[in-house]
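Inspection log for the structure reproduced underneath, given as structure tokens.
With one protein chain held back, the other chains of the complex are shown just where they sit.
Every chain is named by a letter (A and B) in the order it is written, and numbering of its residues begins at 1.
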Amino acid sequence: MYHFKSLIASTLTAALLSSTTPAFADFWSDAAKGLEGTTIRGISESTPPSNYAKDVLGPAFTKATGIKVEFEATSWDQMYDKAIKDMEANTGIYDFVYIEQDIIYSYLARNFLVDVTQALNENPNLKSPTFDPTKFTSFIDNFKNDKGDLFGVPMEAFIKVYLYRKDLFDDPKIKEAYKAKYGADLAPAKDHKEYRQIAQFFTEWGKANGQEIFGTTVQAASGHPAAVYEVVESIFPTYGVYNWGIDTKAYGASVANGGRMNSPEAKAALTWWIGNLAYAPPESTSSTWDEVAATFAAGRAAQGLVYGENAAWIATDDKKSNVVGKVGVALPPVEPGIIEQATSGAGYIGYYDGGAFGIPHSSKNKKAALLWLQYIGQDSVQTDWALAGSRITHKATYEDPKVQAQDKKVDGYYTLMREKGPLFRGAPPFPFHNQVREAIAPFIYQAITGELKPDEALDKAAAAADAELKNLGYRK
Amino acid sequence: MRANSVGWLLLTPTLPILFVFGVIPFLYVLVIGFMNWNSFAANPDMQFAWAENFRRLVFDDQFLYSLWLTLKFAFFAVLSEIVLGYFLAQLFMKDFPGKGFFRTIHTLPLVIAPIAVGATWRLLTVPGLGPLPYYLNRWLGYEFNISRYIDQAFFTTVVMDVWHWTPLVTLTLLAALSSLPKEPFEQAQIDGANRFQIFWHITLPLLKPAILATVFIRMMDALRTVDEVWMLTGGGPGAATRYIGLHIWRVVFPKTDYGYGSAMSLITLYLTIVMCWMLYAGLVARRDLKRAE
Partner (left out) sequence: MMRRFRKRASASLGSILFWTLSSLITLLPIYWMFAVSAKSRVQLFGSPSFVISSFFTENYTSTLADSAFQRYMFNSVVVATANALLVTTLALLATYALSRYKLPGKENLFFWTITNRMAPPAVFLLPLFLLYTQVFVVADVKLFDTKIGLILLYCVFNLPFAIWTLRGVIDGIPKELDEAAFVDGANTWQVLTKVILPLAKPGLAVTGILTWVFAWNEYLFAATLTSVHARTITTGLAEFVTVTGTNWGRMAATAMLTLVPALLVLGLAQRHIVAGLTFGAVKE
């Protein structure tokens, strides 16, 4: 089995090597002169995109340069902690670290990361002709500072989309029943009211027909940050509450301090979201990002907001999913006027998530790491990576026939990401995401269990966020 | 004849190890407890803050609630474990067919890593996936959802802890029971004592050191539980199972609030020591001192 796996890896390696043009074929070995035998170590989660980098790109890079790549795989919580400890203490354990989109501002504020643009300018002999930041999608802008210098090379990017069960939505009997009940045609929800109505309809329909099907998923794990993220990053914006409801200048969260975290819109958003729980399967209150996908894949929900990296396997992998070929993809439901705000750039409708690899200042093998980052940033390695991890970071990847074939199977998820991607946005440029998230989390959890009413929960959360920001010294 | 220097010599390997890996980190935490230090604050440097962290703790509802919750958890879990463990140990003292086999089975939970225990119980209790909610609902019509109902979550963490750690209590009490002298029991039987009298006046006093040692170990371990609960509930629903170990973990890791977290740990450590010391001094030490004389 193991030999089989390494066989695949080496075939892929060979394929990758032959796909780089001959003229550049020896750039890697030339640039890596003197670095052969170095080992660079990185830290990331063991997700499909990271595993592809570890199992396929790493060995290919080693073959091309003689530089070994080691991956430390950890759980999500551990990853930040260890990377931060390493960079804080200037230890030099890691030569490259995974930077999730929302933590980049924390790292930049602390000057933890090597300026890739500058480092490449200082070392022209290390600059690969096949690495070109302009070939990336706009997602790369998240990893630039205000001068436009690059601090991380994107390795994955997703948007959180609205998934619905095409087979159910197209079923004539169901359509008829829906029309009889609500006097409207059953179609993917455009706004929150429709969404709720559909949720209610399917939950009741499931009960009446003795089927284990519910109207919606909710990412409402009652003790996990995933719940907080769904509220502030996916639901708030669709009600026009941006940047978590925190004022980006004075850093106030409550309305009294110039924020919008406990504004009427925010309260309406949380109330709607909590209300959905009544029509969601019971596991929703323990669902984090992936369990929402699992619920949908098990065929237990008619619609839901699901992270895009799951869309592909839900729609295509019959080993993991019961709903292969039955998945529809659309934009999340929004309040009236929000799409316009997002189109004009004044707002956004959801979270553009993803991550990059960057080099900590503490690294002792920066040159080798620079080569590695450029290697994974080449156009030529993107297609298979996209198929393995359903992530797209390069414009050209959308054009690839293999990706387009995949796109058809997932009801145009990639097309949606390509065309509507600009309506989504990364996390606000705060250096204190984790701190504020932890401060407000208990109140969101208590709203889920019903200990607090949504209004009270947000009042308390906003007060806690204000206190935390003051304590951290951001709020005067 | 027996010089104290030999005694210290025998302690020599132990003390430096505990000093380096136990005391030095403690001293570091002690210093940090008086600092204002968060990596991602506007000023990320360490600043001396006098006893500000400790002052804040007194008014920190979440911390105090977590502390209270932890005590409640430790009390119910350890009490159940001791009673159940003693009961099982007594039964294992008798001979019956298949004893070795059953004993192995009853030791099994002990060798499963807490993180796997938490995962297993999560898989058992997650609705839609786990059999517990499914069958409880089907057979008894009972809605069991530990991610929604606070009391159920608390109860489940206690049951999980009891399931996981009762074997430890059984083992240590079994070892203690089997090393008890026989004469007092024979004498008591001759004197016509009933079973309760024998238990209360002979077994219990003789077992007291072993029981206390077990209570100590279990109590201090229960007070710092992290892995299992982290996997099972993550501290939820709400703050229902956010025990102090987990609470500190959240403050120190994701929140990177090292100063405040250190102060919290120091207070928790202090309270644990005081509680254990009171138990120890009140029940064991007096007897030990007498014996030493």
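Note that in this section a contact is a pair of C-beta atoms (placed from the backbone, for glycine too) under 8 Å apart; a residue touches a chain by one contact, two chains touch by 3 or more.
Note that the coordinates shown come from a computational prediction; the quantities given were computed from them, not determined experimentally.
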Just list which of the chains on display the missing one touches. A, B
Which listed residue (B:65, B:155, B:199 or B:280) would be found touching the missing chain in the intact complex? B:280
Would you mind spotting which of B:57, B:226 or B:240 touches the chain that isn't drawn? B:226
Selected from A:147, A:173, A:249 or A:319 as touching the chain missing from the view: A:319
Contact footprint on subunit B, counting only the chain that is left out: 1-2, 4, 6-11, 13-14, 17-18, 20-22, 24-26, 28-29, 32, 88, 91, 94, 96-98, 100, 102-117, 119-121, 123-124, 128-131, 133-135, 163, 168, 171-172, 174-176, 178-182, 209-210, 213, 216-217, 220-221, 223-224, 226-227, 231, 244-245, 248-249, 252-253, 258, 261-262, 264-265, 268-269, 272-273, 276-277, 280, 285, 288-289, 292
State which residues belonging to subunit A touch the missing partner chain. 1-2, 5, 41, 43, 45-48, 70-76, 78, 81-82, 85-86, 89, 91, 93, 212, 289-291, 293-295, 297-298, 300, 307, 309-310, 318-322
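Basically, only the chains that are shown with their structure count from here on.
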Whole-Å separation of chain centres (CA-atom averages), subunit A against subunit B: 38
Under the definition above, what is the set of subunit B residues touching subunit A in their complex? 38-44, 62, 122, 126-129, 133, 143, 145-150, 233-242, 250-251, 253-257
State the interface residues of subunit A toward subunit B in the complex, per the touch definition above. 77, 80-81, 84, 88, 106, 109-110, 221-225, 281-283, 285-286, 295, 298, 300, 431-432, 434-435, 437-439, 442, 445-446, 448-449, 451, 471-474
